[in-house]
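Only a part of the assembly is drawn; its chains keep their places, and the rest are absent.
Chain nomenclature is as follows: A and B, assigned in order of appearance, with residue numbering initiated at 1 for each chain independently.
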Amino acid sequence: MATNKMKAPASDTKEIVDVPWAYRETVDRLSPGGRYIDMGTDVDSPWVPFGDGAAIKHLMFDVRTNTYSNILWMKGPGTIGTHLHRGTVTMVTLTGSVRYLEYDWVGTPGGLILEVPGEAHTLVTEHPEGCKLFGWMNGPIDFFDAEGVYADTVDVWWMITHYETYCKENGIPLNPKLYL
Amino acid sequence: MATNKMKAPASDTKEIVDVPWAYRETVDRLSPGGRYIDMGTDVDSPWVPFGDGAAIKHLMFDVRTNTYSNILWMKGPGTIGTHLHRGTVTMVTLTGSVRYLEYDWVGTPGGLILEVPGEAHTLVTEHPEGCKLFGWMNGPIDFFDAEGVYADTVDVWWMITHYETYCKENGIPLNPKLYL
């Protein structure tokens, strides 16, 4: 128990091992279940326009904790204006490159970006093909206009509405897999 | 306020907008701060062997909530034996392919895998080049041997020890960025 003796997976047997787990029926009855969501196509979730030069592919909505996941696609050089995070962000650069005017690094594919509550910053991509950013976010994000006047708050409810409005307008059935 | 009027980012001005945020000094004083962690090279974090055919690149440790992030690299066809999740997993397939013996989907690049507490499953890659999986995990994972006997529990403390032991043995300085 907890002796860190394990230097490799305890088993590499390519078969299902019957582990002593007494709650299987309870899990089957009460768990929403894990799932696989395809991000590479539009089968599970469409690209929903976010202004002229960007789009969002919504991947997960958790209304109990105000958590949501998506890919933000900036289709060419562009900016997401200064916004303020009330919660946390975990983001992976999938394609292109991205940076913040406030920081000195440039995110490239295989870059992990962590953001924490209380940060306000301005997202820029200068890559000719923009960027795709996978994000896993908790809590709201406050957006401001170019004069610094509060404009709107984006959180799980905004995201759901963004997704559902587009689906309804385009005759796309809502995908229950996206709702945790 | 909260009228979902925002169809595009409130500002696309490529300059830092002075948002009315009264707590900047407090954030500077108390926040651990966001950060950028390079996953594409060994600069921020080395590949630490996990058995003969796999390795882990550790990216983030949060000891307050038992949350951790890493890339699991399986270098060729192989198996991570049946294990039981006590918490949640968010995983993105970066390269190759992966599936679970218990489920009917195959994860490919751009695939998002969500796992929830109470699931036990057996991870397999049959891709000739294996797979790289980005993972963001909360809570412990119980591992069992090929006979279904409990072997060890992997959580943030196991992960930290896995990382630090390898670094010490190889004269690699610990990277403070990885500790949230």
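Note that contacts are C-beta pairs under 8 Å (C-beta built on N, C-alpha and C of every residue); 3 or more make two chains touch, one makes a residue touch a chain.
Because the structure is predicted, anything quoted here is derived from the model rather than measured.
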{"item": "Full complex, copies of the single sequence (shown: 2)", "value": "4"}
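The rule we apply is simple: only the chains that are shown with their structure count from here on.
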{"item": "CA centroid of chain A to CA centroid of chain B, Å", "value": "14"}
{"item": "Contacting residues of chain A [partner chain B, same complex]", "value": "1-21, 23, 26-27, 31-40, 49-54, 59-60, 69, 78-84, 89-90, 92, 94, 101-103, 105, 107-120, 122, 124, 134, 136, 142-148, 150-154, 158, 161-162, 180"}
